[in-house]
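Note that this complex is displayed minus one protein chain, with the remaining chains in position.
Then we have subunit A:
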Amino acid sequence: MKGTNRSVISVFDLKKPGVKLGYSCCYALAAGLAVLMIYPLLWVLFGSLKEANEIFLVPPTLLPKTFLFQNYREAWQIYEIPKVVANTFIAFGGFLLVRFVVISAAAYALSHLKIPFRTGFYMIFLATLMLPFFAYIIPAYLVVFQLGLLNTFWAVWLPAGADSFTLLLLKGFFDGIPGELFEAARIDGASELKILRVIVLPLAKPILAALTIFAFMAVWNNFLWQQIVLSSGDKWTISVALWFRSLGNVGATVAQNIQLAAMLISTIPPMIVFLFFQKYIIEGVTFSGIKG
């Protein structure tokens, strides 16, 4: 057996009946957790296929009497899914562009260019990781207001340029690229911008891919900031639309079965992204937790 495959319990232990029982309990516990996680989702899925009055039937049914796929069509129309998804992608596109341009330049400067007070600058950036979110959400709203950016996508795009997690990851990656690699280009008179664009960024493709996924998940899931700065209906992103039509619009909310259908529609894109890029995401979570 490979060394990495063992943990606390060894093969020898497993031969003892007591340990065997405990090991089975571990499986039972894990299986219980899995059921606890997956069953509610299935239950919601069935709910989304029920008729409006079947949802409030007492005693409740598990499987729907009729599978109403038309709930999904209704949710698609009521929540204006094509429009809000398009808005979310517009928000995401600018968000990513601003973040990559600003942060990759800063990370490159911090790791390969001559600058004074390098550590001081780095600390100014990194210290924001410890800042509590609410200490700046209200004044940041006022900043956006004073810049005249309320109800424009700029309010989502621009703050993306100040993200220390991205900076930390990119600088770490750039540090690993030996300077000799672009010394020749420098001697040939290539500008630093060109070196960054032509040599450094292509090397960083894997990490940029991971950061793209994180940015997508962040924009798709973010609610509070988007709700504050994009309040007019034509700019709503998926989260804001989902909130307003389901819960926020007191007294005129959508029927429960349609709510559930819309909720599941909104879960599909991040689910697809996750299933394809699971490895990156889990590694990113691990990294972001350990960075401190």
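FYI, a residue touches a chain if its C-beta (ideal position, glycine included) is under 8 Å from a C-beta of that chain, and two chains touch if they have at least 3 such contacts; residues count from 1.
By our rule, contacts and distances are computed from a predicted model.
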Omitted chain (choose from "NADH-quinone oxidoreductase subunit NuoF", "Heme exporter protein B", "Permease IIC component" or "Carbohydrate ABC transporter membrane protein 1 (CUT1 family)") - UniProt protein name: "Carbohydrate ABC transporter membrane protein 1 (CUT1 family)"
Selected residue (touches chain absent from view) among A:L49, A:A91, A:L167 or A:A215: A:L167
Among A:A52, A:A86 or A:L113, the residue in touch with the chain that has been omitted: A:L113
Full-complex contact with the absent chain, from A:L49, A:L68, A:L158 or A:A204: A:L158
Among A:V44, A:I90, A:A190 or A:I207, residue touching the chain not depicted: A:V44
Missing-partner contacts on subunit A, residue numbers: 3-10, 12-13, 19, 22-23, 26-27, 29-30, 33-34, 36-38, 40-41, 43-44, 47, 55-58, 60, 98, 101-103, 105-106, 108-116, 121, 124-125, 128, 130-143, 145, 147, 158-159, 161-162, 167, 178-180, 183, 186, 192, 220-221, 223-224, 228, 238-239, 242-243, 246-247, 256, 259-260, 262-264, 266-267, 270-271, 274, 278, 282, 285-286, 289-290, 292
